[in-house]
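Mind having a look at this structure? Questions to follow.
Note that one protein chain of the assembly has been removed; the remaining protein chains are unaltered in position.
Coming up: chain A.
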Amino acid sequence: MTLKPTDLTRRGALKGLGAAATLPLWTRYAGAQSAEPIKIGFQVHRTGIGAAYGRWYDRTTQAAVAMINEAGGINGRPVEIIAEDDGTDAKRGAEVIEKFATQHNCDIAYGTLFSHVVIGSAPRAGELKLPYFVVSEGHHVASGMLNRYTLQPGITDVKSQVQAMAPFITDQLGKKVTMIFPDYGFGYDHRDNLVPAIEANGGEVIELIAIPPTETSFTKYFPKIPRETEVLYHVMVGPAVLTFVKELGEFFGPQAPEIFGFIDSLEAVNIGSPGLEFLEGTYFWEGMCRHAQPDQSEFETLYREKVGVDDRGASLADPKDVSTYAHMFGCWETLNVIKAGMEASGYSGPSDRAALIEAVEAMTDMPEGVEHPQGPKLFNGKTHQVFGQQYISQVQDGVLTRVHTTSIEDGMYPDEVDYTTQSF
């Protein structure tokens, strides 16, 4: 966007120069028409069942924004994060979106993970015409359930993940699968997509066990696991995930079937915790490998350093504080997509919100790099969903060791929606 010549008077230009001179801090953003910060409303799970994710999403966000600002901000303007706690609650999530739009005058909203919060907030973001960049991995974006203002450009969705995992499960581990999943939106994405994916690969899901994410005691659910189970597929979230996995080990003892889990069941939990020894030899999906692999890219090394995470995926300040490493890269990558989108559209203020969304929709290839340390990605502008590689790790001597990397194509599926046909 350029200024029309008539807008620029000599007096105005002098005033602008004078203002710039009195504010040396802003001189590095001198190229911008306005040095006002770009305000990104960050919907964060500070409290409630998603607090561990929230803490690490926050740290990753701060690290990414610090790096963007060091490099000159977006369009010459600094980025300011306005964080609001959504309590991992859908109703509060929608209120937070409203606050961003009306009270804080944010340019966009960004950041949340838990699918019920996304599903509760997205309609309000659409009504307020506030671009809403989610880092949720739910299938709700690509399924067409939401609206043109909601995008997920930084993390792959569950349908894609599950579809990429299914061949490994049926080929390497076994054909008869029992799945345990959390009893809400995110878990339903797993349920609805795993069953057809396993069947398509010649396997069979013989039992589905749903557990509420607020549950604290799990042994009572396990007798429903049929004895002919060859593979136990588990994915669990909430504050009691450690109890869940521990009780799973106590239930099976030495005679467990093959176990394939989504690392969600152990995000923010030290895999060396007492009671988790039985996980040795079991497999996990990882969005990004928590434990540094021997062939770690230079981009990931930089990413770990900037976020403050050691080679075991724990905080540099406190080795007991384990990160949500398989998910939080999504914040870093989403912020870089926002930056790229704002630069491509020449974003200057809320009137350019539609242009920003169109610019992101026009994106396709996202090569691996500092902006995308998790790996290369392919964005689908029609479904507002990004596709990328998935990793399968095996616990070997207490280390999550990557044993398989799926291709981007493994996770692709036909479009279920074309958001670009919706009006703004």
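The rule we apply is simple: a residue touches a chain if its C-beta (ideal position, glycine included) is under 8 Å from a C-beta of that chain, and two chains touch if they have at least 3 such contacts; residues count from 1.
Following the convention adopted for this analysis, contacts and distances are computed from a predicted model.
Enquirer: Mind telling me which option in "3-oxoacyl-ACP reductase", "Cell shape-determining protein MreC", "Branched-chain amino acid ABC transporter permease" or "Planctomycete cytochrome C" is what UniProt lists for the chain we can't see?
Expert: UniProt protein name of the non-displayed chain: "Branched-chain amino acid ABC transporter permease".
Enquirer: Taking the full complex into account, find the residue in A:47, A:69 or A:147 that is in contact with the omitted chain.
Expert: Within the whole complex, the residue contacting the unshown chain is A:47.
Enquirer: Any idea which of A:219, A:301 or A:364 touches the chain not displayed?
Expert: Per the contact definition at the top, the residue touching the missing chain is A:219.
Enquirer: Contacts of chain A with the missing chain: which residues?
Expert: Chain A touches the missing chain through residues 46-49, 51-52, 54-55, 212, 215-217, 219-225, 227, 239-240, 242-243, 250-253, 255-257, 268, 273-275.
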